[in-house]
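Sharing a structure with you now.
What you see is the complex with one protein chain gone and the rest in place.
Presenting subunit A:
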């Protein structure tokens, strides 16, 4: 049985595509056959994060129009042969595809791939409906900010209403130094508010941007130091997806000043 997982958030720019690219790559590294599907029609960028933008010939739209076969549209990753991308069209609107068509496409992919990750566009309109239509599970991505958490809550409700009860939370772009100073909501705060099970906590890390610039997902880096804490956090999510119990990373800031350490020492347990 293949697992069909949508990565979604409500608010834009919180890290859906970053997560899809890295989780897809990490799953493939663990030996699974993985298809990542870009459901962001009109504003595709999963291909960019994977560095596959120059290799796209056909997209999902041509497959649906019968202008090519599904295999012809799939872009194979040369670095990781277990991974393929089904690109979205860049020059069409979100209405060029329907939820039923998405189901058909993904259903065809389940014949070959054991993991299908769908990168959802922001918002709750047609593009979102298309992305969740084939999914059996969801990863809800948020950052610890009021607007992102509010939108994530809306998404959790909509997923439930659409029969997707298996939803897990990824909190991205945590800034440990700010949490330590009580300037930002903590992981616990956000998880308490959204009240769905937590599957990952990713720190804010410049390495994520550098890897995006290169078109090389963080988890591809050979050295642990190059992957950094963010890369490790993403790999941990994949292990948890597969049922392993992995402790969450300790994100308390390491080299902080004397005062902050003192303050933490005296503060009642959080």
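Please note the rule applied: contacts are C-beta pairs under 8 Å (C-beta built on N, C-alpha and C of every residue); 3 or more make two chains touch, one makes a residue touch a chain; residues count from 1.
The definition used in the following text is that contacts and distances are computed from a predicted model.
Peer 1: Tell me the UniProt protein name of the chain this structure doesn't show, selecting from "Putative PAS/PAC sensor protein", "Acyl-CoA dehydrogenase", "Sarcosine oxidase subunit gamma" or "Cell division topological specificity factor".
Peer 2: The record names the chain that does not appear here as "Cell division topological specificity factor".
Peer 1: Given the contact definition stated above, which residue among A:171, A:185, A:201 or A:251 touches the chain not shown here?
Peer 2: Of all options in A:171, A:185, A:201 or A:251, contact with the hidden chain holds for A:185.
Peer 1: Please identify which residue in A:1, A:146 or A:222 touches the non-displayed chain.
Peer 2: A:146
Peer 1: Which residue from A:65, A:193 or A:224 sits in contact with the chain not drawn here?
Peer 2: Of these options, the touching residue for the absent chain is A:193.
Peer 1: Please give every residue of subunit A in contact with the chain that is not shown.
Peer 2: 146, 149-150, 153-154, 157, 179, 182-186, 189, 192-193, 195, 259, 262-263, 266-267
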